[in-house]
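A single structure is presented below for examination.
Here the complex is missing a single protein chain, while all its other protein chains stay put.
Let's look at chain A:
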Amino acid sequence: MAATTETIEQVKELGGGDKYKHGFVTDIEMEFAPKGLNEDIVRFISAKKEEPEWLLEWRLKAFERWKTMPEPDWAKLDVPPIDYNDIYYFAAPKRDEDKPQSLDEVDPKLLETYAKLGIPLKEQEVLAGVAGAPTVAVDAVFDSVSVATTYRKTLEEKGIIFCSISEAVHTHPELVKKYLGSVVPYSDNKHACLNSAVFTDGSFVYIPKGVRCPMELSTYFRINAENTGQFERTLIVADEGSYVSYLEGCTAPQRDENQLHAAVVELVTLDDAEIKYSTVQNWYPGDEEGRGGIYNFVTKRGACRGRNSKISWTQVETGSAITWKYPSCILQGDNSVGEFYSVAITNNRQQADTGTKMIHLGKNTRSKIISKGISAGRSQQTYRGLVRMSPKAESARNYTQCDSLLIGDQCGAHTTPYIESRNASAKVEHEATTSKISEDQLFYCLQRGMSEEDAVSLIVNGFCKEVMQTLPMEFAVEAQKLIGISLEGSVG
């Protein structure tokens, strides 16, 4: 433990004083709000964050809207009613005495998964929320202080802003005001509404004109207080001619007692800019019978505002009890490009309704959708995708490939593509396949000495290859292992 604490201390000091200069530490003295959702809570959150008036107004409008909005009911999901008054919106971090005192007190299943992913003990303590462990896996990335220093310096030199969004509200109010809610308006849907009213933190990234961000930016780097993952708000703006690759999440399942997660992610690219956004989502999926588990209701959307700009989403979704998620692209600038690469795995009683929307507005815009859905156990999975060619989307193109793989015969896979074309020169191509993991393939692997689990993992990774290839290297290897782990016990 000592080494980790030391690293954190040193990292803190780098910024001078107790605040890491680029805003990596949000270390406010917390007072905490009771359970329940009402206007006072919204005001409280805003006050705690010393937010400007406009942001409070925005939160309140979102809250008003939220009250009248119905839950989205069009997804093929069976969502138990949510008691919004039984949730903390500004919660106290757990007291040390309420946390597991050591790894011995942590669910052995969780530890097993950590071991399989090869996560070092110290980091396991962080992930499992053991008493006395630091709140973030600093040493996972910052293996030495010099790395941290270089990292921070490099970003600074390039003029890149990477900080928590509550900090950006103070340090870069003009940027936040200009772009927050500009891609996902607070009224977009019930979950986005809730997030807009009560979001507590998230990341803010701004890449200046002509700058190519020299490293992958990762949420891992940002030091968070506990419990901010629930209503996370992310905003990434890539100015003209810039590029950034952003990684969200991690392969290790984090212990989290908040059942409802409603995040919002907004991306904006101006002329010739590109954002590559990769997610690995492995929240607690619940037990074999579907008890517990996270409800992951996420709104992610990118706007290609500029000409020749590009937004590429890659997601590997293996966790959560219920997933409702459609990372989308609004292709506004002429020649802009949207991509969506997705692997979704559901096992046991998990449910996922996920896909994308590609909204072609500009001329010559192109989009590509590659979706690989794997259903096992008694899970239900739906791919839901919309491709819209608007009247001005001259010569726009879309290619969609949507493959489902079934393991066992008690799961369900559904494909629901919507295609709306209002431009005769636009072309939309859609291919879909559904297959079962073949007994032949499985036996072939077993005959070569592989265990059943290894064989399933290998075959499924092969099935997902096109998507896995788009992941940054750092993520890819762990994500491959994760696929195997998520499907354990699904065969035989």
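As a convention for this text, a contact is a pair of C-beta atoms (placed from the backbone, for glycine too) under 8 Å apart; a residue touches a chain by one contact, two chains touch by 3 or more; residues count from 1.
Here, contacts and distances are computed from a predicted model.
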Inset, instruction - Among "Carbon-monoxide dehydrogenase small subunit", "Fe-S cluster assembly ATP-binding protein", "Sugar ABC transporter permease" or "Ferredoxin, 2Fe-2S", go ahead and choose the protein name stored in UniProt for the chain not displayed. - result: "Fe-S cluster assembly ATP-binding protein"
Inset, instruction - From the listed residues A:E174, A:E289, A:D409 or A:D440, report the one that touches the chain absent from this view. - result: A:D440
Legend entry - For chain A, the residues touching the chain missing from this view: 438-441, 443-452, 454, 458-459, 461-466
